[in-house]
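Here it is: the structure, laid out below.
A single protein chain has been omitted; all remaining protein chains appear in their positions.
And then chain A:
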């Protein structure tokens, strides 16, 4: 790849372009910080315990008028013949607030339910380590057209979860609360209904418990309360996010098409690096494409999965591109310009992506048919999930180590060659400087973007903890999380657009049909046309 736009661009133009893109990036940050609300929010529901001995399959609900007899476990007097299955845990989502019945909207994109369990210490009621909790769950929904007491079943299933509770030895006294970690309950990939209702029963098979005291619901201690924590994407954030995507898509598409047409105008076959940049453009275009609009009108539970897939594809492409780019600039390496030459390096990316794909398919894929499914609920699934995640993390780690090593090698090569280049004639030196410049530019750009992404990731974590500190409103980072989201999203869009624009073959050169082969170990003589252009430009631009 030679004669890219970047080499033929005057410093003034380049500076102007970078400045305007920087301004665009700042706008992205500001949009997130000033207009958008937090990306997601939660609401917790302490489940109401109802007595229901009839065991009819009627829905129990709290509003408009509670149709059950509530119990209070802390005071519940044990009655002969009672069974926990007689108790129904009810949560009706969302709450009524300020006298107004809140509603979920398709803008919320997804709905995540977590289960928080409240167990009290009781010397008479044993809570086993990793005890199995079995829940008979029914998730119902209601639309605007339904009368207020009519509920339709979305899913009814029995799920098991593993309890993870602990209590300090010195705190073991009656009524002391165990510290239990929160469990995943369900995940809805789209939010098509305004109201939901959850009824949970905990069935106990006493005969089974006699045989196997560690069976489901046999050793769960003194259960006091169940609560559900619901998490959804904020409607405001979805609006901003979709607007951004809709706005960016034409730009990215135009840049990609323009880039490809430039490549097509070349008389030679496109190089691997050019193909890689094009692929990156395509993956970004697919990531940006505002498919989510559809979810506002249709019920598309697979949206969450599609979103993951698109994001994964983009990351995989980006990581591969970095590898190829450094590889192509490793001037001493002779085996390049074909994907096969990189199979060992790309294997890290491919394996890591495949692992995450498998995990996503196992978790969010199966959740399409059963929102209450969780790979983490069984020990086999947990082990599998851990194995997948460990392999993926290992691959990612190895990838980065390898990338750093390669970049280091390129630097050392550049240093060595540059010393040698001093003795070269002017043309050869210019040619050589050109490659270095190209490399350095991308390197700088990548470091800036990656640095910002990492910084924003850290700030996001910091912002979260800030947001929930006591001085709620005094935190300067109140809406920062969204700012970092929109900011980094905009940044990577700019990154790719800049790549597409800057590393496209320059029209000042393509017509000449001069093929300067980078593969050549001793650099070929640049042609007269190129030389004249470079002569004006390389000097101010390089170092």
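In this section, a residue touches a chain if its C-beta (ideal position, glycine included) is under 8 Å from a C-beta of that chain, and two chains touch if they have at least 3 such contacts; residues count from 1.
Going forward, contacts and distances are computed from a predicted model.
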Listed names "Rab GDP dissociation inhibitor", "GPI ethanolamine phosphate transferase 3, catalytic subunit", "2Fe-2S ferredoxin-type domain-containing protein" or "Protein Wnt", matching UniProt entry of the absent chain: "Protein Wnt"
Selected residue (touches chain absent from view) among A:105, A:286, A:413 or A:446: A:105
Contact residue for the chain not shown (choose from A:41, A:157 or A:446): A:41
From A:62, A:165 or A:395, residue that would touch the chain that is not displayed: A:62
Chain A residues that touch the omitted chain in the full complex: 37-48, 62-63, 69-70, 72, 74-84, 86-87, 91-92, 94-100, 102-103, 105, 107, 112, 114, 116, 118, 124-125, 175-177, 182, 202, 204, 206, 209, 217-218, 220, 223, 227, 229, 231-232, 234-237, 308, 311-312, 315, 356, 359-360, 363, 457, 460-461, 464-465, 467-468, 470, 472-473
